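Right, one structure below, let's go through it.
Omission of a single protein chain aside, the complex is shown with its protein chains in their original locations.
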Amino acid sequence: MNTRKTIVWTKKDLLGLEYLSRQEIELILSTAESFKEVTTRQIKKVPALRGKTVVNLFYEPSTRTRVSFEVAAKRLSADVINISTETSSVKKGETLVDTGKNIEALKVDTIIMRHNCSGAAAMLARHVSASVINAGDGWHEHPTQALLDMFTLKEKLGRIEGLKVSIAGDIAHSRVARSNIWGLIKLGAEVTVCAPKILIPPGIEKMGVKVTNNIDEALAGADAVNVLRMQFERDQSNAFPKQLEYFKTFGVTRERLKKAKKDIVVMHPGPINRGIEMSSEVADGANSVILEQVTNGIAVRMAVLFLVAQANERLKNENTD
Amino acid sequence: MNTRKTIVWTKKDLLGLEYLSRQEIELILSTAESFKEVTTRQIKKVPALRGKTVVNLFYEPSTRTRVSFEVAAKRLSADVINISTETSSVKKGETLVDTGKNIEALKVDTIIMRHNCSGAAAMLARHVSASVINAGDGWHEHPTQALLDMFTLKEKLGRIEGLKVSIAGDIAHSRVARSNIWGLIKLGAEVTVCAPKILIPPGIEKMGVKVTNNIDEALAGADAVNVLRMQFERDQSNAFPKQLEYFKTFGVTRERLKKAKKDIVVMHPGPINRGIEMSSEVADGANSVILEQVTNGIAVRMAVLFLVAQANERLKNENTD
Partner (left out) sequence: MNTRKTIVWTKKDLLGLEYLSRQEIELILSTAESFKEVTTRQIKKVPALRGKTVVNLFYEPSTRTRVSFEVAAKRLSADVINISTETSSVKKGETLVDTGKNIEALKVDTIIMRHNCSGAAAMLARHVSASVINAGDGWHEHPTQALLDMFTLKEKLGRIEGLKVSIAGDIAHSRVARSNIWGLIKLGAEVTVCAPKILIPPGIEKMGVKVTNNIDEALAGADAVNVLRMQFERDQSNAFPKQLEYFKTFGVTRERLKKAKKDIVVMHPGPINRGIEMSSEVADGANSVILEQVTNGIAVRMAVLFLVAQANERLKNENTD
């Protein structure tokens, strides 16, 4: 605990957990703890970001993440501006950097960006002095999702260090998996990934994880399992037989959980495909913390918004000194 | 007047006027009266819902109702989050209950929902502890529209009890008609519905209304007529001849009003089809209160938002005691 107190957040951006130290991740989680208390008050608002402007810049549709960030920013008293590509200048062929520089010229403080290209948030961050928060970039990272997963794990199990955590689903195309792996490994968890062979990216072992193609193996002895969403809607051909097959082979069911630790924590980033990656019984069962993850997302995003804003202000003051 | 004072609003939701007592409806109307005064001030804002989060969850496009609720919530100092299905997780196949539970997990206080299925708001309300306000569910109810209609009637004519009110238009497919009938009957008005036979739902008399297929009959002796929007845009085949025919047979015109009471109040939930269900002369004439209905919608929605939030807070405090 003492180490945390001495750490100060100095980065203007949050781009991915790959780029953070263990201490920085712990600082976000402990800051989120204080903000979680705020969300239980009758008046759930604090003036921390009053007068600041936060832009949600979403190049992919996403209600859940956008709304979570919007609620978090408003609870910090920031002004929030939503921009989605459906209506944006992107249609007129503007480059990402030009869009970013134009948003920055509005004297905006923080840009939360989701983009379908890996590295988009990092590129934007290099070109603007506003803070950039990566809300998902291609298959690369989705750091606030992993942070809220870890926050929930720590809340449930008291620690991350030494935990056995399995991540099951389409690992190859999942930024949620990648951010969780970076974060969990840094905080000392043992991570196993589980998927059909074709959905395991080659060389994933180098990240320090074990690999299995057997869901029962992934569940056996695990303290927690993070079940990813299968995106069958992207390939409609024979979707139904494929979904049935996936559920039979990989679906997390009550029967399968019987062979796992009694208190195994079941997580899912949502939205759930009931009857595909997990059964409804599991999704709504005693081991599931899925809705608590959503609640914790607000506290974690408040923490991130607060820390990057504070760091950026310090940076700007140093530059003007 | 004394009865009103002794009534306290205890429901966490507003789902339909069918489920309210006369006293509860009168309580909403009298609360709205106080809020109407606020909207005439130079600073039209009160801190009643400061720190509360209100979500507009619209499964059907609706600018008018969404904006009216958004303005009402902001005048109460609430934070407002807009979600429309165009961009929502619904596209990803999430069920309504899952969507509701996820929104609730954001520690949101009130969900205002419009949905194309009858009973959707009631189902949501059973599954979430947040307050749910029905902003229109299929052909079932649109309670705040009926409340603003009744508020306007009472403002114009001093009472609802004993008034003769006709409702003209597509009664069969109108949630506005249904909510008005429940509310007006409970408050002691005499209600007549008027439409072509095919647009009168069988058994409507059981709700306590008279039925006519003759607009002149509906207007004769009525204190007020509520003219519903004809949704010809949903069936484009031969739309124009059908519209002309409807206007000839059922359109409310100056000529027809000449045979009605001189001070008959003409209402319409908007948007008006000029030259279809009523003539422009009538829409803009001295009997029309159409724009006053829009203004009163803010006060009525402020009242509903305020009452359900207060009741829900009491319920939550009781549960934690």
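First chain written, first letter: the chains are A and B, and each begins at residue 1.
Keep this in mind: contacts are C-beta pairs under 8 Å (C-beta built on N, C-alpha and C of every residue); 3 or more make two chains touch, one makes a residue touch a chain.
As the structure is a computational prediction, the values presented were derived from the model and not from experiment.
The residue touching the chain not shown here, chosen from A:T10, A:S34, A:N102 or A:N214, is A:N102. Touch with the chain that is not drawn comes from one residue among A:T53, A:T110 or A:N226, which is A:T53. Looking at chain B, the residues touching the absent chain are 39-45, 61-64, 66-68, 70-71, 74-75, 84, 86, 233, 270-274, 291-292, 294-295, 297-298. In the full complex, chain A contacts the hidden chain through residues 50-53, 55, 79, 81, 83, 86-89, 91-95, 98-99, 101-108, 313.
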